[in-house]
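The complex appears here minus one protein chain, its other protein chains still in place.
As written, the chain order gives the labels A and B, with residue 1 at the start of each chain.
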Amino acid sequence: MKKHPVSLTVNTDTYDLLIEPRKTLLATLRDTIGLTGTKEGCSTGDCGACTVIVDGKAVTSCMMLGVSANDKEITTIEGLASRDQLHPIQQAFMDKGGYQCGFCTPGFIVASKAFLDENPNATEAEIRHALGNNICRCTGYTKIIEAVMSAAEVMRNS
Amino acid sequence: MSEYTVLGKSVPRVDALEKVTGAAQYGGDVHLPGMLHGKFIRSKHAHAKILNIDTSEAEKLPGVRAIITQDDVESGRRVFATDKVLYLGEPIAAVAATDPDVAEEAADLVKIEYEVLPAVQDVMEAIQPEAPHLHSDDTKDGPARRVLRTELRKLERDDSQDHSARIAELNAQMEELADEVYYNVSAETHSDAGDVEQGFAESDLVVEDTYVIPRVHQTYMEPHVSVADVESTGKVTVWASTQGPFAIRSGIAGTLGIPLNQINVIATTMGGGFGGRFGVALTHVPAVLLSQKTGRPVKIQMTREEEFTDGRPAPGCVIKLKTGVKNDGTILAREGLAFWDSGSVSGASIGSTIRLRGVYKFPHLKVDAYGVYTNKSGTAAYRAPGTPQVAFAGESQLDDIARKLNLDPVEFRLKNMRVEGDPVPAGPNEPKVGYKETLQAVADAVDWKNRTKGPNQGWGVAIGDWTNGCGPGGMFVSIHEDGSARIFHGSMDITGTDTALAQIVAEILTLPYDEVTISRGDTNSAPYATGSGGSVVTFTMGNTAKLAAEDTRRRLLELAAERLNTDVESLELKDGQVSTIVADPPKSIGFGELAAYSLSTTGGPIVGKGSFARKPSTPALAAQIAKVEIDPETGRIKVLKMASSQDVGFAINPMAVEGQIEGGTVQGYAWATMEEMQYDEGGNVNPGFVDYRVPTTADLPTVQSVIVEVEAPDGPFGAKGVGEPPITPTLATMANAVADAVDIRITELPMKPEKVVDALHGNGK
Partner (left out) sequence: MRNFEFFEPETIEEASDLLTKYNGTAELLAGGTDLIIEMKARTAMPEHVISLEKIPGLTGIDYDEESGLRIGALTKMRTLENDPIIRERYTALAEGAGEVGGVQIRHLATIGGNISHGSPAADTAAPLLALGAQVKITSADGERTVPIETFFVGPGQTVLKTGEIVTAFECPARSANQGSQYIKQKIREVMDLAFVGVAASATADNGAVSDVKIGLSAVAPTPLRATDAEAIVNGNSLTTELLQQAAAAASAQSSPISDLRCSAEHRREMVGVLTRRTLQAAVDRAQG
């Protein structure tokens, strides 16, 4: 079966790849490019572990074909921190204990970033509603929400 | 105020940076050159004979490197089903191919012929004679028949007298109890104390009910995965996402007959386990087999669907429970009979049935429990295995009693709770415990006495008890020339235990927290460490860390005494230095200097060692109060408030402890309201997150965690295991809150909207 040339801009780098159409964006990121920070928890769009930002919108990368991401800009968890500084959401997850096993954490952080970028003044209820596509089994969410709320404040003030 | 500088502080975890940046390496992130991908060929039926396995088409697919069945297992130990499958999704064969999609394609091409057999999924049906008998036609006696049979055996053995009349009588009574002949029994346990019949006779009120708790999945977010690499020399390396690397090593050795010293297990960061990530069967052994056969590294990663059909979830059970009390609320007697759904192999949790006794003081107890085979995958531990189920029964029933006797449910429990030294029914006397303190703490946190509620709102309270486990572990602490300390060990961290260990070592060595680093070795390099389950790690490895740090301190003092020309007794560790206690002028020397100096001494580098195996662990209690609101028309339950207290002995890292409380509470909430693995004749019918629902951020408010500290005499700095207790009360907490809100008693979980609406209809609403 014919492979397709695609050009993906992931974080700051552009990758010109030849991929099978059946490979999801998640598989392309993890297996072809080698960015394994994005996780696979279900492969059916339900858990949000695979969340990345495509052209500004958070999506579940297991529900998108790699070929559909051609010419698009993708941000993954690896692209959030600069060389010497964590993104405020990452910092807040650290400080507030917003993770345990950490498997859901990249997805939560990336989903939160995309949401807060568009909704900097979101209330707790709105944040809880917006992060419903992400499952965390360890934390019971209390500290995740605390982290996102406090990051939102830091982001508003900077 | 804490007397400590690092302990008792909510420092960020040692692995924080790698986890928030996506750098942490989980099992699935391991990628080796030339690696193949394995997939299973699984049973499509819940119970069937395998007539034929045809792999010929699959083998022709380009990219396929090997297909293995039980024939390839030289040790003969059962890895794959051969003549018969016992549940939907049971592995029959496995394939390795150059690409996961190719492997999947190949798996699809393997043709299996079955003769479908009748299946049984319900425990109460499975014990019947007409049910399919999964392993044998053997039977076991129910509780009443057991009593008769015990007497019968005794009489039959006694030749001193003629017992034939009584024997005939007993045999006749046995006959009458034909419905107590149980089939498909996988295991049984029995305990009693006092005389329950007498207890019920003396009671003013006896309440009886049957509780049904569904099978639920641990639902760790990372599905099972392993990468195995078998070298031509036969040496095996396995990258495993597991709670117990040493158990995996011995499991692989035992199953495949490979010498232990030929196996190295490299445990990766793990995406949750909750008790479900100990076994070797799911992916580790098959990956090794495929790698042996292909000579290439092989990765097997289960899908979420496979997790549901072939995972090892928590057993469901049916509990018949009877409790007798006096009118003043004094509990007198309790009798329980439990049937645990073991699935197709003898399984976990049945031993927890004894916890039906709760933490209450009463003289008469009888508990009988049976594990029962059904056509499902086997089970494993899930956070305080078995206890959420029995606490649901026990604490729901107490709530009904409180209601009937018009007693405050908190007061009623407090009145009956055991304290230190009290006899425990069918157990040793109670050690130092904080049961009352814990329940009182959560009641105070929500201002229980002054609680108010609107229409269709209700408050529920429940407790659950657990005793953390204990196991062996070893550890080294070394001091570097820069004065910092490094911990080296082999135990798995999921919940933040490495952080607690670093805090303990920092405290003892008087170092700042960030001057203690920690590394985990593989099974080739690290000293043995018990698996991370049963809330053992902080207790066990914490004690180990204490010993290792103390050993390091001893050596530091020794070296410093040499350098400062004084004796060890006049020195102490202070602020990361060794200083004289009262000398004038004060003298001190840094750890870094001592580390450098040690390199040229006879004694050599500073390496402290800790080795620990066993000390009595202490029971812990979790207590919860929920406030809910019910929509009586749609049956939907909304949690308005959830408070959860727990006796943790001593909170080494309060933030981490709160995280455990919050996480466990939400898992319990989910078991109560939405989670349930559903089965029909054909097997599991909801193998995905669409119909197996776990809560999201939108389902609950903030969980208010309340830390209670009643020192554990043998715990490190008084700490107890904290991971498991918080899930234990929540099933009953929620059911009790619903009962208070709309006056219905739901005894069968989960309380999905339909069940709530139906119960309300049953009440004429």
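Keep this in mind: a contact is a pair of C-beta atoms (placed from the backbone, for glycine too) under 8 Å apart; a residue touches a chain by one contact, two chains touch by 3 or more.
Values in this document were obtained by computation on a predicted structure and should not be read as measured data.
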Original post:
What chains on display are touched by the one that is not shown?
Top reply: A, B
Original post:
Given the contact definition stated above, which residue among A:V67, A:L116 or A:C138 touches the chain not shown here?
Top reply: A:V67
**OP:** Taking the full complex into account, find the residue in A:T24, A:Q90, A:T105 or A:T139 that is in contact with the omitted chain.
**Re:** A:T24
**OP:** Determine which one of B:E74, B:D328 or B:D691 touches the chain that has been left out.
**Re:** B:D691
Subject >> Sites on chain B contacted by the missing partner chain, in the whole complex >> reply: 101, 104-105, 108, 633-634, 636, 673-674, 678, 685-686, 689-691, 693, 695-696, 698-699, 752-754, 757-758
Subject >> Residues of chain A (touch criterion as defined above) contacting the omitted chain >> reply: 1-2, 4, 20-22, 24, 43-46, 48, 51, 54, 57-60, 62-65, 67-68, 111, 115, 129-134
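Simple rule for what comes next: only the chains that are shown with their structure count from here on.
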Subject >> Between chain B and chain A, distance of the C-alpha-averaged centres to the nearest whole Å >> reply: 30
**OP:** Quick one: which bits of chain A touch chain B in the complex? Just the residue numbers, please.
**Re:** 20, 22-23, 30-31, 34-44, 46-47, 49, 76-78, 80-81, 86, 90-91, 93-97, 99-106, 109, 127-129, 131-146
Subject >> Residues on chain B engaged by chain A in the complex (per definition of touch) >> reply: 10, 12-13, 15-26, 28-29, 31, 101, 218-223, 269-274, 301, 303-304, 494-496, 655-656, 658-659, 661-667, 688-690, 694-698, 700, 702-703, 705
